[in-house]
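Missing here is one protein chain; the remaining ones are kept as they sit in the complex.
== subunit A ==
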Amino acid sequence: MTDAVQIDTPAVPRVAGRPNLLLSILLRPLGLFSVLWLSIVVIVAVFAHQIAPYDPMQQNLLAIKQYPSAAHLLGTDAFGRDILSRLIVGSSGTILGVLQALSVAALLGISLGVVAGYFGRWVDRAIGVYVEIIMALPNIIILLVILTIFQRNMSIAMIAVGIIGSANTARIIRSATLGVRNELYIEAARITGLSDLAIIRRHIIPRILGPITVQLSIFAAISILIQTGISFLGLGVQPPFPSWGGMILEASVAINDFPWLLVPSGLTVAITILAFGLLGDSVRDSLAARWTHTSTPQKQRAGFRAGTTSQQAFDDSAALSVRGLTIVTRKDGVEKALVEDLNFDLAAGEILGIAGESGSGKTLSSLAVLGLLPAGVEVVSGQMRFSSKTYDLSNTRALRPLRGQQIAMIFQEPMAALDPCFTIGHHLVEVIRRHTPMSRAEARAKAIEALAEVQIADVETVMKKYPHQISGGMAQRVGIARALIPAPQVLLADEPTTALDVTVQAEILDLLRESQKKRKMSVVFVTHDWGVVADICDRAMVMYHGKALETASVEDIFARPSHAYTRALLAADPHAAPIGERLPTIQDMLKEGSR
């Protein structure tokens, strides 16, 4: 490989001055729409009597059920009253009701939810009882009772709606709080000595503002429905005073001979409900955009598809040979190369290490061989030669028959690779019978054999155990046993010892080496640990930012690293460094190298 690969320390992305919250809401089309609409509704509700062109209660029996005209912009109703004026004046009651319900639900729901989630224990249980009682009550009947007792007082009814709504709000805020309560930054704040109130104010609330806004906007929409619903039933504002619900009621009476009457009131209610929902989403997204990655389109790096296929021929003596592997991720139409034009050969019976740091593309390169890339990441070009066949690595379907048969894989998290619902024995029997049809008893005997090969002592007991009952080291042994059952020619090992204790790691490495020798298997060993490379690998390929910097025998890599980056990485290992002295960092080394 070449020394020309640029090694740069990833620069901190420069984010130009962030717009303030309101501006960033208004920059979203749906946000702009909802803010505009709701502002209009609120302003109209406040200045209703000044704005309304007619007296909403003045009847004109000579001009009933008129369609929109210059004199009556939205037409007139069954008594010849101006619909626009009635809609304008009727908005006051609805908006006031929503505000009353919303403030009660917000105040009660947020404080109860946060307190329950943050403090837990008996506080949580007590609040839980309150929430459950409210949720168990028949809401509509309660509202009807309250309206009867308080002589159709709409304010009291809407406050009751707020109290009822606080239960669900509290429940959702509680679970959001539970999700962040154990984060390390809260632990750190507590150790620093912040009071509970300060932690809630500074760390919990900002973190759960998203669920809070969404929940409250949904609740606002619901309370419009309830408010208009009550008026529709004739229990709120009394005719002839206008209200949105009352207007829908009047429209429903005239639905057969004058359907237009339903349009202004119905549409207003629907749009207002929609606007609340959209506002919640826009606020949440705008809030999150301040502290998460936003998809700012970058200049597209074109040409990954065309002309990148390597001209280099396959090495026919190799067990597995990969040419021109390019892996990209696509986000919002922008392509970014994660692995670029990678070539490597795995000789028969060798252990090839792929070494690199996070983001180097080492794991993706090994996953691509089996077409196992995660969603959103794909191979755009790349050919593989394996057992005298050529495979197109971008064609995942063609690679499927190889998986677990000729090419097997073991993973970093051995426990995650086992299904917690099934015993170890079940896992293995399953795999065996999938590969070769045979009876359960025969498969069981083979499973026992496989576990014995990975040096598990008490095989019979282990067969009956569930994954959570065994240690991480044992789980990795089971993973290896399972991978080796179909006698694969190639084993891909993705950081198989990284999650293990060092003493267990030594045993697993020993086991892998023995199995590899016995079966004359070829192994690709992905790792970030140079000690592990020195221990188990015959050759190593060093990767950096999706490119292979150098490939050589382990003796050469350690004694005569040809690339500055490899030299720098090896020097940064505290192994060789004098105790307490400065460790040379990559930056130091590269500065020296460029002199």
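As a working rule, a contact is a pair of C-beta atoms (placed from the backbone, for glycine too) under 8 Å apart; a residue touches a chain by one contact, two chains touch by 3 or more; residues count from 1.
What we mean here is this: contacts and distances are computed from a predicted model.
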Please identify the absent chain by the protein name in its UniProt record; candidates are "ATP-binding cassette domain-containing protein", "Electron transfer flavoprotein subunit beta", "MlaB-like STAS domain-containing protein" or "Spore cortex-lytic enzyme".
"ATP-binding cassette domain-containing protein"
Tell me which residue among A:Ala188, A:Leu225, A:Val253 or A:Ala270 touches the hidden chain in the full complex.
A:Ala188
Among A:Val131, A:Val532 or A:Leu549, single out the residue that touches the unshown chain.
A:Val532
If the missing chain were put back, which residues of subunit A would it touch?
10, 12-13, 15, 183-189, 191-195, 202-203, 206-207, 209, 290-293, 357-358, 472, 501-503, 505-507, 509-510, 528-535, 554-555, 558, 568-570, 572-577, 579-580, 582-586
